[in-house]
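My questions will all concern the structure given below.
Every protein chain of the complex appears in place save one, which is left out.
Per-chain residue numbering starts at 1, and chain names A and B are given in the order in which the chains are listed.
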Amino acid sequence: MKDLFAVIMLSGIYGLLSASFFVSMDAVDVAFTEASVGAGISTLLMLVAITMTGRTENPSRHKPLLALAVVIVTGSLLIYGTLDMPYFGSAQAPIHQHVAPRYINDSMQEVGVPNIVTSVLASYRAFDTFGEVVVIFTAGMGVLALLSAVRRPRDVAEIDSFNKSMYEEHLILRIVAKMLIPFILLFALYVQFHGDYGPGGGFQAGVIFAAAIILYAMLFGMNTARRVINQSFIQLFAAIGVLLYGSVGVISLLNGKNFLDYSILSADPIAGQHLGILLIELGVGFTVASVMVIIFFNFAGRRNNQQNKENNDSC
Amino acid sequence: MLIAATIAILVVMIMAIVRGIMGPTLYDRILAVNMFGTKTVLLISLLGFVMGRPEFLDIAIVYALINFISVIGVLHYSDASIFKRSDQQKK
Partner (left out) sequence: MNISSVLLLLIGSFLCISGGVGILRFPDFYTRMHAVGVTETLATAMILIGLMLQNPDGLVVVKLMIILLMTLFISPTASHALASAAVHNNLMPELDNKEDNKKVKSSNP
């Protein structure tokens, strides 16, 4: 398929579909992440990206037959490999032998969080999650370094004229969005702080928060959104998130425990675990939301600059 | 009855995919994706009841929101832009 736009639409459908798989396999947290990241924000970011690159794929000069053959052979080998694997849900599977029983049996006493996924993600495997947050932060910094738009002085008259045209044309969309955005932000906070008890956590909450801001930016114009959300402020927040996460680890290190061992944070180990998980989820939420907004602002801001340049050239 | 409703929604989802792949115009594809999204919301809430885990409803809420935001995003950043006319008038 050469039409990149159709490809994005179909990949959006694929995101929705794979989240349905995860739901039917009882993996609530994964489905949640897929819903917010796979179907939501990545579709949006890809859309913004193709507005800069053009809508159709370049005609390829070579025939990718060799690649197809390699893919088919690898795929069939992988499928052949699955024949040796234990059956789905089998109690003898290696994955159910080593650490999983410990997580399931002891996490309630050791961490005291009802959602085992959260206790694995944020407590047992906190160092991995720290790595993920740093990767996201690095991605945001990379986009900032490569695409950072030259900031023009804010043109108040331009904003006003845009607002005027919008009020006439997209009244319904704007009013509905105005009613929905506070609710979306509230729901993001619910997801953030309810992660201990149900599906959710910092990653999902950050993405939902960013999606609300992106909705605002799309309907009310980039310049208006920039007036609401200061770009340097949000860059600061991305760094604060990583810093918060790392400093929790350093505090437990200074108190004579391992890196990111939260039991030391409070006199009662369980309360310490709760506090630690809350803090690092907050850090994750800050970083993810800020980085998503940074990426979107830089992509869309660059597009606006391009359009302005074309307009000036044609005039 | 819950399972019957789930199967009905699955059938409708397949129909939406067919239209999304066939879709002669861009708008047909967007319409198919939008329909697919709302049906996914229903499917997830039904599955929550079938499997007896109603906390799935959180995911359904996220879907409803994300679906709306994606449709607006698609309409904004595509050839089908609803903002096109105002641009042309400016020129």
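Criterion: a contact is a pair of C-beta atoms (placed from the backbone, for glycine too) under 8 Å apart; a residue touches a chain by one contact, two chains touch by 3 or more.
This is a predicted model, so every value here is computed, not measured.
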item	value
Residues belonging to chain A that touch the chain removed from view	170, 172-173, 176, 179-180, 183
Contacts of chain B with the absent chain, listed as residue ranges	1-2, 4-5, 8-9, 11-12, 15-16, 18-19, 25, 27-28, 30-32, 34-35, 38-39, 41-42, 45-46, 49, 54, 57-58, 60-61, 64-65, 67-68, 71-72, 75, 79-82, 84-85
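Operating definition for what follows: only the chains that are shown with their structure count from here on.
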item	value
CA centroid of chain A to CA centroid of chain B, Å	20
Of all residues in chain A, those that touch chain B in their complex	5-6, 9-10, 12-13, 16, 19-20, 23-24, 26, 28, 31-32, 35-36, 39-40, 43-44, 47-48, 50-51, 55, 165-166, 169-170, 173, 177, 180, 184, 187, 191, 198-200, 204, 208, 211-212, 214-215, 218-219, 307, 311, 314
Residue numbers on chain B that touch chain A, as the complex places them	17, 20-21, 23, 26, 29-30, 32-33, 36-37, 40, 43-44, 47, 51, 53, 55-56, 58-59, 61-63, 65-70, 72-74, 76-79, 82, 85-87, 89-91
